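The other protein chains are all here in position, but one chain of the complex has been omitted.
Which chain is which? They are A and B, in the order written, and residues in each are numbered from 1.
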Amino acid sequence: MEEIFDPVCIDKEAIDSMDVVYDKTPLLTDAPMHYCPGCGHGIAHKMLMEVIAEMGIQEQTIGVAPVGCSVFAYHYMDVDMQEAAHGRACAVATGIKRVRPDKFVFTYQGDGDLAAIGTAETIHAVNRGENILVLFINNAIYGMTGGQMAPTSLQNQVTSTSPYGRDTKFTGAPLKMTELVAHLPGAYYVTRQAVNNVNSVRRLKKAIRTALEYQKDNNGTCFIEVISNCPSGYRMTPLQSMRWIEENMFSVFPLGDIKVPGKGGAVS
Amino acid sequence: MENNENVRLMKGNEAMAEAAIRAGMDAYFGYPITPQSEVLEYLTAEIPKRHGIVLQAESEVAAINMIYGAAGAGARVMTSSSSPGFSLMQEGISYIASAQLPCLLVNVNRGGPGLGTIQPSQGDYFQATKGGGHGDYHMYVLAPASVQEMADHVFEGFRIAEKYRLPAMILSDGALGQMMEKVILPEEGSLPKETPEWGTTGKPKTRERNIITSLFIQPEKMEEINLGLQRKYQALRSEIKFEEYCLDDAEYILTAYGLAARISKKAVDILREQGIKAGLFRPITVYPFPSEQLEHHAVHARFILDVEMNAGQMVEDVRLAVNGETPVYFKGRMGGMIPTPAEIVEAVMTKINVLEESLV
Partner (left out) sequence: MKLNEEIIIAGFGGQGILSMGQTLSYAAIKENKETSWMPSYGPEMRGGTANCVVILSDAPVSSPIISEFDTAIVFNQPSLDKFENAVKPGGILLYEKSSIIRVPERTDITVLGIPVLEEAEKLKKKQTANMIMLGAYLELKPVIGQEAIIYALKKVLPERHHHLIPLNEQAIELGKKLVRELTGKEARNGNAKESVHEYSAG
């Protein structure tokens, strides 16, 4: 591992075990995260790893990291992982799952990765009903490259490549990948969650748990979109960015289950 | 003979597919394209009855990334395509080379550039041997010249890929893929296999997690990775293969690979019948290129004529190997056209005549 990501070990013995009121999940490594302060990625990482720890499936889990801000997800998640080319995570996950069908396989992808360059791989993996979990982090912007317009950017949203606001007549409307894949027979469980407050985070964790439990039954793809924030990209404080997604994104990307097993596969 | 299941009349593409099953291939991911679709067709018919995984991907881009994933998970994997499809795969191949994953890729070369023609060509030599995708990398590239070698090279490709942890390629062409010849198929199970310790197979408590990546953002680290790759390519030179034909007393040497070498061999026979001391040097591995082995013969030759089904690609490696010791000429056909033995004989005779006149 690269030097800059060498773990900073906290002297845990300095704290009496009786005094510990909070600890990080054991499946997050000690590497300090490179995410900006207030970024939702850290929350999503934590929820995913907590579920894997609670299910006791660390040894059976293989993850796929994307290209984007979470390109280094494998530095923080203490499971076997592969780093995919930009947009190709679902194809890589297909390769893994087909030769290791008894393992839990997930992809962790942002909106540029999944909804722009990786649209084809995503749709076809879901259409084949690949028995994987796709965790799709949507913050309506390209974070890593410096705040450019994403396929999920909102009408009139100002980004570094839509400086006068996104003109959807010219550049297309926000792409609703989650609704799109929900229509596919291969999609088993499709839901949209968020990281804007504690209740949302709890619901997200429940959804991840549900999806990984489903993976045991080999029923098809579980697809979870996570509405997240990008304080640096939005040029906002963390709190302002959370308010921004609540006030602007939730109306375009409404939260909740979109396809739930046993409910006729109804798509709202 | 018909009772022996190992001796068959097969198309090159089918022989390759059958050999892959016999080599214990765990998974194949591919996309249809002429003239190699028989590989996918054969495997989708055979694998359900035997063993392994075969999946038709939504594109060559997806196929090569499925290869990345499955190879990273420690499986023995293969894909095949033809020229335009390989252009699409270049990104994935670069990542596979950097992440040091073993896999076997088969290019049944057709005429280009662009959509080109479905007829046979050797126009992808540069792409196959010089890198193709971005960055400093190479594949181990085998160039079969017969249906028999199409089958044998599957085993050899897997063996080398896994020994050195790199992508191996079979650089074939449409004619070799489509033609039928007698082939003696390798025995099933004769290629040993073990799950590599570096694969993402799920992290047991006994080891650190395994990570498959091509991202080394610190330049010092990236250079270190590159130096490691270069050492690997140096070591690969011990795996060079080539064929010498009538070279002991040859004054005129033909150099050619793959189908062009088969045709050149016949040209050598015709020239020898006419009392002309011709010979053939055929690189079987076109990367690494058998430079020293060729140079050894070149010093005794009056000239070399390089024959290819392209505008002159391997001829650059021939010239580098020969390093000015003897003149190197080129005879090529392009766009799916195949040179005939008679054309090659004529090209040799023309050069001999020029040489004779210059000596008068």
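Assume contacts are C-beta pairs under 8 Å (C-beta built on N, C-alpha and C of every residue); 3 or more make two chains touch, one makes a residue touch a chain.
Predicted, not measured: the structure shown is a model, and the values here were computed from it.
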| item | value |
| --- | --- |
| Neighbouring displayed chains - absent chain, whole complex | B |
| Contact partner of the left-out chain, one of B:A45, B:L115 or B:M180 | B:M180 |
| Which residue of B:L259, B:A301 or B:A347 touches the chain not shown here | B:L259 |
| Residue of B:P32, B:G116, B:G312 or B:P341 touching the missing chain in the full complex | B:P341 |
| Chain B residues that touch the omitted chain in the full complex | 1-2, 7-9, 34-35, 118-119, 174-175, 178-182, 259, 262-267, 269, 338-343 |
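One rule holds in what follows: only the chains that are shown with their structure count from here on.
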| item | value |
| --- | --- |
| Distance from the mean Cα position of chain B to that of chain A, given in whole angstrom | 40 |
| Residues of chain B that touch chain A when the two form their complex | 26-27, 29, 53, 55, 57-59, 61-63, 65-75, 77, 91-92, 95, 99, 200-205, 209-218, 221 |
| Touching residues on chain A, where the partner in the complex is chain B | 2-4, 58-62, 64-65, 71-72, 74, 78-85, 88, 91-96, 98-100, 103, 120-121, 124 |
